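Questions regarding the structure given below will be posed in turn.
Note that one protein chain is taken out, while the other chains of the complex remain in position.
Which chain is which? They are A and B, in the order written, and residues in each are numbered from 1.
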Amino acid sequence: MAEEIVERVTIAPTGSCQGCGMSLIARHALDTLGKNTCVVIPASCGGWAGLMECARSPTVFPSAAAAATGAARGFEALGKKVNVVVIAGDGGTYDIGLQSLSGAAERGENIIWICQNNEAYMNTGIQRSGATPRWAWTTTTPVGRVTKGKQAWNKDMAAILEAHGVPYVAKASVAFIPDYRRKLKKAQRITTEERRGLSYIEVLNTCPTGWRYSPDQMIRVARLAVQTGLWPLYEVEDGVFRLTYRPKEILPMAEYLKIQGRFSHLSEEQIKTTQTRVTDRWEKVLERADAAAKASG
Amino acid sequence: MGEQKIDFINGNEAVAYAVKAARVQVVVAYPITPQSPVTEKLSEYVANGELGASFVEIEGEHSCFAAVGSASGTGCRVFTATCGPGLAYGHENVQRMHISRFPVVIAVPNRALGTTIFCDHSDTMAEATCGWIQLYTENSQEVLDTVIQAFKVAEDHRVLMPVMVCYDGYVTSHTGETIRLPAQEDVDIFLPPRKALYTTDPSQPLVTEAMNIPVAEWEHEQAMQSAKAVIREANEEYAKIFGRIYGNGLTERFMCEGAEAVLVTMSSTMGTAREVVAEMRSQGYRIGLLKLKSFRPFPTEDFRQLAGEVKAVGVLERNETHGSGCGEAFKEVRSAMYDASVRPKTINFIGGLGGSDVRIQDVRFACEKTLEAARTGRVEKEVHWLVPELMPAERERTGAG
Partner (left out) sequence: MSKEKKTPEGVGVPVTERQVAATKKRISAWAWRVFRPVFDLGECKMCWACYDYCPEGVISKSDNGPVVDLDTCKGCGVCATECRFKAIKMEREEV
């Protein structure tokens, strides 16, 4: 059972689709972090997260990390301790927002970055991003006679942030709310309280509209992403890796792919290739988890 | 009044001194020639504890403007400097800076857009439609004084618009001059700490983006018009404390009494033009000089008044808008004088592009042509490009073209 929410910050209704993961991500983030927050939301579905009883600093699409930097430094210069939070989509994190995020991470800005990753530019009509999985249908990687879906693999932003040496990187899921909220609290401690630099939490936002499946399945798809090993729930705190959820059995990728309309054109060969890649990566995650557990004794 | 120490510094160092004296709380900067020495000096001040500001070595100018905007949003006094391609890179954030009405002051050592690092005004002219107050300064003393005044103007509740203080890249930024440095205690009197009208502080959640509501845009224009009075007031108040005044803050006249023709120019070109006009006056020519300091808000009233006094107005500027046939200041000056009962003749002189010099002989040529128009009542050529290859005297002399 979830811990009591201390204060409700987000005010329903939001302007998002039915069954939107972003709404869930935003409300748990703000309700956990509390009203003493200044949030920066670049262009994204997050812009539809509705009224919030906290401060909001405006930004254009590429500048979320820079706008958050200004807010964080400003409050600090005035002697005020405020959560400075960015709720960005994958576009604003992986692509157009990458430069300013990299700069803020490297400078050690005290920003809590929450990437609600729905694996495409959903807000503007489901166009592909650097987070879109290989072969996924999007409106700019359509399924045609010559090419079918996105041709390139997607980036691993969490690994990129890790390489920046920030004090906290984590992957979370809407299907595992207590784990997500615990990670938010940790980010708050490290970034807002201890002022040790940028915390990065990436939450898979299993978007029914863009991924083409019925809204009531949203949590189920998110759970499958974790249980197939595709979206491992982990955290890296000051370089120390910890797997925060270990599925008892790993389910096949086919189960995850076949629910979603955006993968309906995939050949058996492609499903197999995807499975191999996910299995390889999951095994590396397990190796890393076991090595870390051993090192901590 | 405290002692104003005399020092020999360049325009960049003067700007840095002014920012320190203004007790700026957040400085954000990215290096770009010829601005870099400003941020280097500021980071030195911060590192030595002389300026208690948070210094953000941002990773690009687009981010730079986002950061100063949001830092100002928290209630801090903020500053950045950039120019040329850096200003262009920041354009997306520059053009919307006025929407939230958070005061921001920046210094721009004008640098041409394009592949040169040297001076012309194409960078700031490209931002002249973006809702920023734009003040062009003649020399290092003026840029120092104007930066301090700019904070007062920007933060005034009648204004709350962002301000660009411009000075010529390399010409002013890198040229050493004898400067009087205002004493800190006097700057503190002239410029007290910022009193923010509203902020992004979470204790009072507000909506801080006007989202281009038309009536808000109208209010921004009212603020710009109000800024004229605020700029004039700041100019006068500063003069009372520090003993230096720059015309009425928007424009400055030089030897205009009884003039039949006036040359209008901006920035460091004024320094050269003063020499030429003084010499021509001593030779009996009735030529005057007008410094256009405030390009935004444009001092329409000053030009309406001028229109009633002279027969010809020449505009010498360091920018030209391709396809419009002339420079930006020329258009504005003409437009301001359009409704005069008798319109003076107007001529445009395009000079100093891409870092080329505006020489004594160029200014002389401009003054002579403007006087000719005043005397004959005719303008044979509306736009003169002060480019050696194109000027008749040069062509005759060198046999070129």
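As a working rule, a residue touches a chain if its C-beta (ideal position, glycine included) is under 8 Å from a C-beta of that chain, and two chains touch if they have at least 3 such contacts.
Just so we're clear, the structure is a prediction, and the values are computed from it rather than from any experiment.
The residue touching the chain not shown here, chosen from B:219, B:279 or B:368, is B:219. Within the full complex, the residue among A:24, A:64 or A:122 touching the omitted chain is A:24. From the options A:36, A:127 or A:217, the residue with contact to the unseen chain in the full assembly is A:217. Interface residues of subunit A facing the missing partner chain: 1-2, 8, 10-16, 18-21, 23-24, 27, 31, 50-53, 174, 177, 214-220.
Keep this in mind: only the chains that are shown with their structure count from here on.
If each chain is reduced to the centroid of its CA atoms, subunit A and subunit B end up 45 Å from each other. Here subunit A touches subunit B in the complex through residues 35-38, 40, 52-60, 62-63, 65-71, 73-78, 80, 82, 99-100, 102-103, 106-107, going by the rule given at the top.
On the side of subunit B, the complex with subunit A involves touching residues 25-26, 28, 53-54, 56-60, 62-76, 78, 92-93, 96, 99-100, 200-203, 205-209.
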